[in-house]
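Every protein chain but one is kept in place in this view of the complex.
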Amino acid sequence: MSTTSSTIINLPDQRTATLPKRNYLNNEHGLLSWLLTGDHKRIAILYLISITFFFFIGGVFAGLIRLELLTPQPDLMASDTYNKMFSMHGIVMIFLFLVPSVPATLGNFLIPIMLGTRDLAFPKINLLSWYLYLAGGTFTLAALIFGGVDTGWTFTTPLSTHYLNTNVVTAATAIFIAGFSSIFTGLNFIVTIHRMRAPGMTWFRMPLFVWAHYAASVLMVLGTPVLAITIVLVALERTIGIGVFDPTKGGDPLLFQHLFWFYSHPAVYIMILPGMGVISEIVSTFSRKRVFGYTAVAFSSVAIALFGFFVWAHHMFIMGVSNYSALVFSLLTMLVAVPSAIKIFNWAFTLQKGSITFETPMLYAFAFFGLFTIGGMTGVFLGALGMDIHLTETYFIVAHFHYVMVGGMLMAFLGGIHFWWPKMTGRMYPESFSKLSAVTSFIGFNLTFMPQFILGYLGMPRRYHAYPAEYQVLNVLSTAGATVLGVGFLLPLLYLTWSLRYGAIAGNNPWQATGLEWQIQSPPLTENFIETPIVDHEAYDYEWLAHKTQQEVTTVG
Amino acid sequence: MDNAVVVTHPHTHETAVHEEHHHVALPQHRHHFETEEQQREAGTFGMWLFLLTEIMFFGGLFFAYLLYRNWYYDAFVSASNQLNVTLGAINTVILIGSGFFMALGVWAAEVRKRSLLVLFLVLTTVLGFAFLGIKYVEYHEKWEKHHIPGEHFDISEFVNPPIDAKTGKASEKPLAPDMAQKTQVFFSLYFAMTGMHAVHMIIGIVLLFWLTWRAYYGEFSSGYVAPIENFGLYWHFVDIVWLFLFPLLYLINRHPLK
Partner (left out) sequence: MHISPVLWQFLVKWLHASALFPSEASTIAPYTDALYFFLLTITAVGMVIVGILVFGFSIRYRKERHPVAIQVEGSTLLEATWTIIPLALFLVVFVWGALLYFRIYNPPVNSMNIYVVGKQWMWKAEHPGGQHEINALHVPMGRPVQLTMISQDVFHSFSIPDFRVKREVIPGRYTTVWFEATTPGTYHIFCTQYCGTKHSEMIGEVTVLTPDDYQRWTQGSTSGMSLAQNGERLFASMGCNSCHSGNAAARGPNLAGVYGSKLQLANGSEVLVNEAYLRDAILNPSQHVTAGFAPIMPTYQGQVSEDGLIDLVEYIKGLQTNYRVQQTLTTSQSNQVAPTTPGMVKP
């Protein structure tokens, strides 16, 4: 497809490449061989398919929300319907897309290979995670079909426990189950990283992708159970009327806020950290240079995970928490911003003295830099106590969250998918289309969410079905941007599917990257490695790679 | 004892390379682990991590308990006195006994004694059932006293404590009505905490049935003890949670009547 002179795809390796006869995709046949598989790569593909499905479901809700907000009047749907739209959008996108997106697909596929092992420590639990995810998804769809849920994804008590008559318990069950899916994924990763590394793969030889997943897994394992018990208490309060969060019985609704955000703040780091791992791999590969300050980037991931646990109350600054705790949590919020800044600068300096090419994954990484920097900095706005009073619960926070989650995480996810697609499927996608989609989604994204910052400072509250007329122009811009963004997200679905059959054969290492995953065939064998690799070089060692490719005879199974 | 085990754990990804692993002794060895040692370590490590998750799960409840106990101390004292310490103590003993048999079970698996292992697993299960039975009696008592939070919750006993026939004095310090209502928070937490604990017991008992079945067919009598060991960790964890619940809910507020 793409044969511009600047891409690496022209290397001899690719021109002569053929699809390996035996690989994990054709090792066994039939639907059951997929549904009962223990192979981490196949489970990753199962996840990829189901996550994409839910992403587009959530996307449809987003589209309808933006369509309704085209005019200030509530004209497209009833208020209840609108409330269900944004609630379902949040629940689907957060619990069924963002949390599992990179870890369950790319992480599942790559972590064992990057560590030089044959599978995750517990393949059956890995499969169980996927089934739990599906069960969670099914419950969400059930809640949707039986009439939806309109609590917002935050389930604020006592609204969710006493004042709504929608399917709160069904949705709560969905989140409870999906939570255990995420716990088991995290647990599997931690054990694998601790116990399954190939000989010579020391902690500081691991790719930063693995470090980022390690940090995110710790958050999953320690944070998610608190959400689980909180959700259980909400469901019990709704069904049998216990009074733990009910102010009329002496309970404290603020306790719910504390418990909920104790998970839900770390959850945003669960979502973003794996994305950061993807960016590290991409930036290094396309500048053909070791990541600048490897140790700093690795430790900043751990630092984010650590501090991430102690900032939850910054969601509650205006709720009447005591002044002292407001001060402490604001200070810690400032501290957690620093490791993110460190990462951005380290990635930027990775480019220095590199030999940079601009393939699709790199374009997504550049989009990530811009959008994540804005998202991160606006987080500092919200962490500053006095500023938070005016900005919280407005469109500013919506824009901030989307800049980090969509601009950061989703761009990283798409970058990662484009980066490892040749490894996962053995085929290339058409570069011209993929570059187009990267640029389209970048433009569309900014058009959608930049006006929302202004709207937020003007004071437009979030979750408003109708709004004062003077906010219309900015909302029209935002909706227009959402259309462009939608096109940017649909394109990959089309050409990636197309490439499954018609894409050029990728070969083992189309990007000439150093990771262990690129040294084996694409798509890999079921057992990943013919022999257990012995690691004798650092991560991102391009001299080792050059040396290796000079004398290597490619073996294809 | 028989070879049925091999059938239940086929090597799904048999490759030529696999034959290199001459040290593979157990049919339960999974191909993706380099050594049995690694497999066993990974399993135990995973179990400990899972228990960490469980600690966080119960942690949320303990946090809520400490907070409300601090706020509504008098209500917590009175409500706590309504719990049946005798039954609670018997349950504690039962659970410790159950844990003891579980530990013996692990030992029996390690020394490869099939019938002993099955016996100890059955004893563990029986004691688990006994615990749940007594818990049911306790819950039923709460039901009769209208101490289940919700619509039928009744505070009259806390506002007007029954008069003790022998001493002629109130059996309990009466609570003001506003404080008496807070006993509902105590019982909410009591049911949430012991209920979650009971759910863990039930899951454990289901697993015990499955393990006993496998043990009966000799799966754990040839040196493959990881499932027994890891389940033992889980069972002991559930015991330990109770060892925190019992004093917190039943004992620490108890005081001799003045």
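Think of it as A and B in the order they're written, each chain with its own count starting at 1.
Following the convention adopted for this analysis, contacts are C-beta pairs under 8 Å (C-beta built on N, C-alpha and C of every residue); 3 or more make two chains touch, one makes a residue touch a chain.
Every value quoted in this text rests on a predicted model; they were computed, and no experiment measured them.
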Per the touch definition above, residue among A:A326, A:L447 or A:L485 touching the missing chain: A:A326
Candidate in contact with the missing chain, chosen from A:L67, A:L141 or A:I356: A:I356
Residue touching the undisplayed chain, where the options are A:A337, A:A482 or A:V535: A:A337
Sole contact to the chain not displayed, among A:V439, A:A466, A:V487 or A:I505: A:A466
Absent chain, residues of chain B that touch it: 74, 156, 159-160, 173-179, 181
Residue numbers in chain A that touch the chain omitted from display: 6, 74, 79-80, 83, 150, 152, 154, 156, 158-159, 162-164, 247-248, 253-254, 287-290, 292-296, 317-320, 323, 326-327, 330-331, 334-335, 337-338, 341-342, 344-346, 348-349, 351-358, 366, 369-370, 373-374, 377-378, 380-381, 383-390, 392-394, 454, 457-459, 461-474, 476, 542-543
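Convention: only the chains that are shown with their structure count from here on.
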Centroid distance [mean C-alpha coordinates] between chain B and chain A, Å: 35
Contact footprint of chain A on chain B as seen in their complex: 12-13, 15, 17, 30-34, 38, 41-43, 45-46, 49-50, 52-54, 56-61, 63-64, 67-68, 71-72, 75, 148-151, 181-182, 184-185, 187-189, 191-192, 196
Of chain A, residues touching chain B in the complex: 27, 38-39, 112, 117-119, 121-123, 125, 183, 187-188, 190-192, 194-196, 221-226, 228-230, 232-233, 236, 240-244, 249-252, 255, 259, 262, 526-527, 530-532
